[in-house]
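Every protein chain but one is kept in place in this view of the complex.
This part shows subunit A:
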Amino acid sequence: MSRSPSGDRVALWRNPAFRAYVLQGVLLAALAALIGFIVTNTMANLEARGISTGFGFLDERAGFSIPQTLIEYSGDSTYGRTFIVGLLNTLLVSALGIVVATIIGFAVGIARLSPNWLLARLAGAYVEIFRNIPLLVQILFWYFAVLQALPSPRQSLSLLEIVFINVRGLVIPDPQPLSGFAATPWALLVGIIAAITLGVYAKRRQARTGKALPIYWLGAGLIIGTPLLVFLLTGAPLEWSIPELTGFNFSGGVRVLPELVALWLALSIYTASFIAEIVRSGIQSVPEGQVEAANALSLPGGITLRKVVIPQAMRVIVPQLTSQYLNLIKNSSLATAIGYPDLVAVFSGTTLNQTGQAIEIVAMTMAVYLVISLLVSALMNVYNARTLLKER
């Protein structure tokens, strides 16, 4: 044994780094063995009980219908496709919810700090009411108390006889593109690119000369104006399918399910109350001196808020906002209470029940939520890194 206290050669087992590796390795092996044990045990149990296993069921005919599908789907589609349909429905309501919750949340959060007494109190009341009522209760409230109290299709409320609201949802005219319409989306893309370019130019110009361009108005003009101009120049190649009451229901038009609306409203309003508090705390975390300094430069209130306060507040807001977004996505699984066909309802609900493949389906569902959450988290972290205070 070559032991030397002064240390050019130490026994392997006395090397801390080596010992750490061995320990970690043993731990990893134990974990792998445990997982292996669980898997084999489960398989053995399932086998013994005659419960079929595997993912083969994904190719089988589903044989049930789904009321809202963003992609082509019928009862003849496979269980694999119900998975995609459910996933897209979950993503749809989550995305809609995140957008609206963010808008309401920021508005209420800022309003809560308003010097206007009434506005501040109303915002405070909003937060306290919607933050403290369980989400499920709110979903059921919107669905059963509000939307289900609407009139039947025959007595629909209508707007100019082209938009109809009834207990079955909202029916709006459906645009049917004719030939030549394809130019319009391209024009929209051009408009967006032009607006971004203009934005970059305006920023440089302001840095150079100190003069600001009315960038929001110009940008909006470019993004809306360009496609509109092209649309009109190509002879407005769009036909509208106007909803019409035939028999039981409206034919033509696009229908927005009341289940989607109820879930969207509840998720947005509930999550917004948390976002409002996050925004408030973020703004309050910005030192008073920053606002005073802006005032001393006689910056208008709006610009102070937009260019001085919010950018600094974002550093506090973003990490918490991420959690709220994740919560919203996960909470969308409460859809099953009112029959909105989200992933949990159609896949880990109906599909699980029809096939009985509990383990596979629950695993897939969990994996989906995990992946969505990690993706959102990663995106928000990228954003967070970019808005971090740059120490120079």
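As a working rule, contacts are C-beta pairs under 8 Å (C-beta built on N, C-alpha and C of every residue); 3 or more make two chains touch, one makes a residue touch a chain; residues count from 1.
Here, contacts and distances are computed from a predicted model.
Asker: As a check of understanding, state which of "Protein LplB", "Cation:proton antiporter", "Probable tRNA sulfurtransferase" or "Amino acid ABC transporter substrate-binding protein" is the UniProt name of the chain not shown.
Answerer: Going by its UniProt entry, the chain not pictured is "Amino acid ABC transporter substrate-binding protein".
Asker: Determine which one of A:Gln24, A:Asn45 or A:Asn295 touches the chain that has been left out.
Answerer: Answer from the full complex: A:Asn45 touches the omitted chain.
Asker: For the chain left off this view, which of A:Val26, A:Ala358, A:Leu374 or A:Leu388 is in contact with it?
Answerer: A:Ala358
Asker: May I ask you to list the residues on subunit A that touch the chain which is not drawn?
Answerer: Its contact residues with the unshown chain are 34, 37-38, 41-42, 44-46, 48-52, 63-67, 74-76, 144, 148-149, 152, 167-168, 246-249, 251, 258-259, 336-339, 341, 345, 349-350, 352-356, 358-359, 362.
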